[in-house]
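One protein chain omitted, others in place.
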Amino acid sequence: MNTFGQALRVTTFGESHGVGIGGVIDGLPAGIPMDMDFIYKEMQRRAGGQNLYSTQRKEADRVEILSGVFEGKTTGTPLGFFIQNSANKSKDYDSIKNLFRPGHADFTYFQKYGVRDYRGGGRSSARESAVRVAAGAIAKLLLSHFNIKIQSGILSIGKILGKDIDFKNAQKSEIFALDKNVESQQKEAINNARNAHNSIGGVALVRASGIPAGLGEPLYYKLDSAIGALMLGLNGVKAVEIGEGTESTHLLGSENNDQMDKKGFQSNHCGGILGGISTGNEILIKVHFKPTPSIFLPQYTQDINGNVLECNIKGRHDPCIAVRGSVVCEAQLALILADMLLLNATSKLEYLQKIYASKK
Amino acid sequence: MNTFGQALRVTTFGESHGVGIGGVIDGLPAGIPMDMDFIYKEMQRRAGGQNLYSTQRKEADRVEILSGVFEGKTTGTPLGFFIQNSANKSKDYDSIKNLFRPGHADFTYFQKYGVRDYRGGGRSSARESAVRVAAGAIAKLLLSHFNIKIQSGILSIGKILGKDIDFKNAQKSEIFALDKNVESQQKEAINNARNAHNSIGGVALVRASGIPAGLGEPLYYKLDSAIGALMLGLNGVKAVEIGEGTESTHLLGSENNDQMDKKGFQSNHCGGILGGISTGNEILIKVHFKPTPSIFLPQYTQDINGNVLECNIKGRHDPCIAVRGSVVCEAQLALILADMLLLNATSKLEYLQKIYASKK
Amino acid sequence: MNTFGQALRVTTFGESHGVGIGGVIDGLPAGIPMDMDFIYKEMQRRAGGQNLYSTQRKEADRVEILSGVFEGKTTGTPLGFFIQNSANKSKDYDSIKNLFRPGHADFTYFQKYGVRDYRGGGRSSARESAVRVAAGAIAKLLLSHFNIKIQSGILSIGKILGKDIDFKNAQKSEIFALDKNVESQQKEAINNARNAHNSIGGVALVRASGIPAGLGEPLYYKLDSAIGALMLGLNGVKAVEIGEGTESTHLLGSENNDQMDKKGFQSNHCGGILGGISTGNEILIKVHFKPTPSIFLPQYTQDINGNVLECNIKGRHDPCIAVRGSVVCEAQLALILADMLLLNATSKLEYLQKIYASKK
Partner (left out) sequence: MNTFGQALRVTTFGESHGVGIGGVIDGLPAGIPMDMDFIYKEMQRRAGGQNLYSTQRKEADRVEILSGVFEGKTTGTPLGFFIQNSANKSKDYDSIKNLFRPGHADFTYFQKYGVRDYRGGGRSSARESAVRVAAGAIAKLLLSHFNIKIQSGILSIGKILGKDIDFKNAQKSEIFALDKNVESQQKEAINNARNAHNSIGGVALVRASGIPAGLGEPLYYKLDSAIGALMLGLNGVKAVEIGEGTESTHLLGSENNDQMDKKGFQSNHCGGILGGISTGNEILIKVHFKPTPSIFLPQYTQDINGNVLECNIKGRHDPCIAVRGSVVCEAQLALILADMLLLNATSKLEYLQKIYASKK
């Protein structure tokens, strides 16, 4: 199941230490200008190797468009793209070839398929998230024609929680911190974890604005359902919240309901989604990332023959996957909203009449 | 998008105050004995009207099988089923015909479709969850041949959190409380909310055991992804956690990783899922329900013409949707696991060889 | 796999001698007036029991709408419908309970599922085509807003081929004959087959007009691909032709190509489809039906234990399934065109801009 989306369908392939990773985006309307600089910048936001808070693996992450674009615009045919793997250090993995690294997918892939590409986790590697960001960047190019804007940042690292949310701060922060008041503490927490050969968890916040009301396809492809599917399917994510989220369970109905006045909703506890459909208010999502499973402390595990061994991981890893993960979550929300925008185009007879009347 | 599942596909229809609700289950293997008593009991676990902690709307909730079963067993053809609506009180809704009830899908359905069946929320009503429970019961009948068992209960009501988890207590509790030590406090919280014409939130815990390792279809139909999709798509759910969930963000990698010894995993922080695939350990999920949006206090809202009005909701409503919601979450996990069990049947060439060798 | 369509998805259920048959139509835009009289008339066109040229099984074939329609219009939610089976004579099938009727699906269903509902073929019965006609009638109600018109009739019975095509004649003919010059010969051929306790094959012609250019979703959901899927999936169909069809293989490129002048295409050898997309010209399809497999002559076959037996079929059967089959093909083309009309709504950025500009 390497395809997601309904009207805008993204199919991906590739492993961490193979020749590269890539995908096919199907269902893009014809006529979207393809801004390669923008795609490059989005890729760079996710790329590692830029500071001490992320992996030292540095990939060029150049997105090569293989099809679907002609004279600078989409043609309506599938957009194939490819990203070469250039910074493979497969030798790092020789020692763990037959081991199941704790917290990784090694054990479960082996159980499921009877075989696995052990180099960097193969298909299960977070390397694949580069594909999500590339596709998300293209989705953003579509959304830009409808004034839909998506942003993200880091809310918390470990127990250090940001309160004064500022997406502009996230843009210039090395750890995408939303609250500059706690940014240095959050950095320190990451540094401490890394220096202790350990890792730490964190929470990303994603926000979309400019959304028309009406996006979401009940009952089983609701906006929150699609968000749940993509966010919880991302490596290391163990919880997702919409709007008030877990906190809403502590509230009474009178506190949690969003009442309306002349201007619309007076509050946005629901996070911009009611009944699985966008209200037109901001969409707000919190995504919880576990600490990176790759740590440099000795751990006990089994090998493929069931022997218990001490496992010592090498390689280059993020001390906190939430940081770069926030950019991936942002890309995923872009993909979901683009898909929903397309799907909603047939929700009313009236819409179809606008289109086909105009054909004559 | 009224279909979910990939190998086991459930398509549903029906509104709260129409003639009834129903569905079609496609992809069921032939040869499963259909235990109608079991289905009935599962439906009764979800049904309201049984005590003060749920809605007073009492539906017979008899599941009528329309197809796909012959001489007591599934035939491999689609299983159609129907549940009549018998306890409609559509008049309760005349006064809110043109209003957008706060916290409900009224506003968004109207925005999306330009029209809505206002009676009890129409398609957006939690009445539809009866269909999920019926389909889930049938999924459980399939899972029973593989010793897979799924249970659920209430972890918290408002801020009253259960700690001493006992699924047996949930079975006999009127509010499906998992911790008998806090059950009376949790009941009191619900009573207080109801007596104040208000409502309250809560958290359900769902557990599956007996799962073979290997279930889940990376990268985009991972086990946790499917859980995210169905759970967050359920009415009133605002957050989902897998295993350690939000708490995992407070841990270091060394604390969160599940190490292995001779017997297997020493801990289960991951909640039975690594890389989107089952480990074979218990699957543990927390589902967070907001307080019921239908409360009997006056609230301000708009009507379909944009006028601001005071809204006074009538009707029969659960003071805490988490209670009955827990049963629905359990059914949903059954559906997901049944789907994954079928999908996994083609993960290895070796499996196919077992099947087709045996054909001769 | 009991669902077809991509944007307009139809899921069906039901067996020949169960309580009834039905379906769920998902993806219908909101706002389509539901004309129940029209649906009834369409059902009657397919219904048997009206003359000597069809089965004597006479079903009321009343389509009951279970959901998705409110105050006479579609609401955008799934339209569930049900058609009761009223004229079951299951006893007719006791004698063939363990036999594989020649030309039927008895053998293959038993091989696949290990069990089968032998009464009237169960799920494999042509009874299911009533569901296709009901769904097709609803698709026609959508298409009527875009001046798309679909017609059908009988081109040939056995070797008696109509040449002077007149769809108006088909409307009033008991055998839907397109050519009144050969109608009586065609009737005679059917009568002869029936009187000889035998059956006969035939060819239906289906035509759609008023189609906008641009319908069809390359590369794998082309218009002709969808036609191939639905038509060849219909009981008894063994060949499908588009436009010039098999005859085009006898032509040179210069004879088969459709050249253009000021007014558009000068000819329509392609049958209204180029590259899998509608040209705007008439769509023309020929569907070839084998003779009804149920004949009243003795035939040799196996039973489920592998014993060879003489099989003597009873019951009520069409002497020529092509006749009523033509109406089903027409309904199927309506469903395909409705689906393609919806899918095409997102083919250009320009279309989306028309829709979402108008939202403000």
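Letters are used for the chains, namely A, B and C, taken in the order the chains are written, and counting of residues starts over at 1 for each.
Keep in mind that, in the parts below, a contact is a pair of C-beta atoms (placed from the backbone, for glycine too) under 8 Å apart; a residue touches a chain by one contact, two chains touch by 3 or more.
The structure presented is a predicted model; accordingly, all values stated were derived computationally and were not measured.
A.B. asks: Identify the residue among C:S16, C:S54 or C:S156 that touches the chain left out of the display.
C.D. replies: Counting the whole complex, the residue in contact with the absent chain is C:S156.
A.B. asks: Would you indicate which residue among C:N191, C:N257 or C:Q353 is in contact with the undisplayed chain?
C.D. replies: C:N257
A.B. asks: Taking the full complex into account, what residues of chain C touch the chain not shown?
C.D. replies: 1-4, 6, 12, 100, 102-105, 107-109, 111-114, 123-124, 128, 156, 158-159, 193, 196, 198-203, 213-222, 224-233, 235, 237-246, 248-262, 264, 266, 270-271, 273-280, 288-295, 297, 299-302, 306, 308, 322, 343-344, 347-348, 350
A.B. asks: What residue numbers in chain A mark contact with the hidden partner chain?
C.D. replies: For chain A, the residues touching the absent chain are 1-3, 9, 11-15, 18-24, 26, 30-31, 66-68, 70-71, 73, 75-80, 82, 109, 112-117, 122-123.
A.B. asks: In the full complex, which bits of chain B touch the chain not displayed? Write them out.
C.D. replies: Where chain B meets the chain not shown: residues 7, 27, 29-32, 74, 76-77, 142, 145-146, 212, 214, 218, 341-342, 345-356, 358-359.
Here is the rule we use: only the chains that are shown with their structure count from here on.
A.B. asks: Sort the chain pairs by how many C-beta pairs are in contact and tell me the top one.
C.D. replies: Chains A-B share more contact pairs than any other pair.
A.B. asks: Taking each chain's centre as the mean of its C-alpha atoms, which one ends up farthest from the centre of chain B?
C.D. replies: Centroid comparison gives C as the farthest chain from chain B.
A.B. asks: Would you mind pulling out the distance in Å between where the CA atoms of chain A average out and where those of chain B do?
C.D. replies: 26
A.B. asks: As a quick test, compute the distance in whole Å between the mean CA positions of chain B and chain C.
C.D. replies: Using C-alpha averages as centres, the distance is 38 Å.
A.B. asks: Would you pick out the residues of chain B that each touch at least 2 other chains?
C.D. replies: Residues 1-3, 12, 109, 112-114, 123 of chain B each touch two or more of the other chains.
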